[in-house]
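To keep things clear, I will list the structure first and then write my remarks on it.
Left out: one protein chain. Kept in place: all the others.
Our next item is chain A:
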Amino acid sequence: MNVFRFFRLHANSWSIMSIIFMLLILSPTLSIFVQIFEKPNENWTHIQEFLLKNYIQNTITIVFFTGLFSILVGVSLAWFVTAYTFPLRRFFKWGLILPLAIPPYIGAYTYHGIVNYTGVLQSTLRNEFNITANPAYFDIMNIPGAIFIFTIFLYPYVYIITRAYLEQQSASLIENARLLGSGPLELFFHVIMPISRTAIIGGASLVILEVLNDYGVVSYFGIQVFTTAIFQAWFGMSDVASAIKLAGMLMAIVFLILFLEKVLRGRKQYSYSNAKVRPLEPISLSREKTILLFVYVLFIFTIGFLIPFVQLFQWMMLTYEKVISPDFLQLIFNSVYVSLISSFLIMIIALVIGNFTRLADSPWSKAVSRITVLGYSIPGAVIAIGVLTFFLWLDRHLNMVYTALGIDAPIILSLSLVMLIFAYVSRFLAIGFNPVDAGFDKIGRSFTEASRLLGTSLMRTFFKVDLPMIRGAVFGGFTLVFIEVMKELPLTLLLQPFNFYTLSTKAFQYANDEAVHEAALASMLIILISGLSIFVFHAVLEKEKK
């Protein structure tokens, strides 16, 4: 085909903008790749010799056990809720997702506050029962403690996906197994687990990616893993080169996980089949078993949501008068401000790339959409390092421009909010992109084609036809991004400009300064907003189903 014709056909504003956006989003990651192989310095030799083994060991231990326990808890709950009747089942169906509203770092300092020497647990034992227990029994600031925290606040990922799968796909399989005389245990391990394998792996890999992303829990508990090491290299030693090497290694682990997920899942994608599948009818168990089941479900709900929520509420009531101040309102304003700008930018970029990949519908436009969603798998600390080195490089090269403009400062961008927002956009683009992509997928292409055949340009078609038709998805995506940015911790800690705090970084700072009670109000706000996110997510999902 004629080359000129090819360019005239494909070089429209959508494809050009998409490629520019994609290059920008990729640049931080690329800048890590470029620098990862640079000659190591003294610090790195030290890290490699004495610390690296420890990082790897701790990371693997936490990832492995959190993955394992999340699967056990998540799948068992999903199965019980789908297959059996018990009191308050309808409430728990949703209630069991609520722990997800509590970011693990908030859960971590809340639980520490509950079980430490002055916390409610030990003081009650001392004052009411006159028991002074060995404080070591109550120490959760260690690896098992971290695994506990991650499991109870992240298992809902496994629970949600597995439950959705079991509800939609399994009725006839399970009923057949029952008719063939499988007992409940046999049924669970030989039918439920294997058939929901893809769903379980999908959920577990989300849990693992969250664990690898975490900085709050491990740093609060004083556990050495990759994210804490990145922070130390950067803030402690001002050694960006070593931070980059650590970030590169962490990224390699993430890619390994993503690869494993693909292999384990096999060729099956866990599909939410659209065909109307008969839902599984829950059956009732004997009285004793029902009670047992209810206690188990209630127990998980209590430790995953009720206890931390009530404790935070109590602390909030103790301290809110002291905490609420113009400074605190400024925090809320900061959080809302960066979240709004980021969500807005993300939705614009998501719409541009989504529309481009849909219209081009070629292998390389599919590659663009794959790359777009990759950012969400990469830990915040890694993105932060990449963005920082990228912006430092930009500043170096813009120096002449600054001088020409009469600005007497060597670095400008790297100290500004622009850098933070840029990082949010590359990390959370996937969250805005996925609903947009699904929305476009659902409406198909015939409306767009019809509009163009009525003499309407691509651009006008987008505003008059495409956008109004997917506005629900756009709104859903916007809300989800907004809330993710609100909750975000590691990336914000690394990139927030001097004297700029958000609700999450301030809450974390309070907690780190042994002022857990003062952290409660900010934490509560974050939890309420996250709770809203869960609600919106399911509202969107339910709507999509119809």
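In the analysis below, a contact is a pair of C-beta atoms (placed from the backbone, for glycine too) under 8 Å apart; a residue touches a chain by one contact, two chains touch by 3 or more; residues count from 1.
Keep in mind that, in the parts below, contacts and distances are computed from a predicted model.
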| item | value |
| --- | --- |
| Choices "Carnitine transport ATP-binding protein OpuCA", "Integral membrane protein", "Indolepyruvate oxidoreductase subunit beta family protein" or "Cell shape-determining protein MreC" - which one is the UniProt name of the chain not shown | "Carnitine transport ATP-binding protein OpuCA" |
| Residue in contact with the excluded chain [from A:Thr118, A:Thr132 or A:Ser446] | A:Ser446 |
| Residue among A:Leu173, A:Leu258, A:Ile371 or A:Met469 touching the omitted chain | A:Met469 |
| Selected residue (touches chain absent from view) among A:Thr456, A:Gln496 or A:Asn512 | A:Thr456 |
| Positions on chain A contacted by the hidden chain, ascending | 1-2, 4-5, 8-9, 362-363, 446-447, 449-458, 464-465, 468-469 |
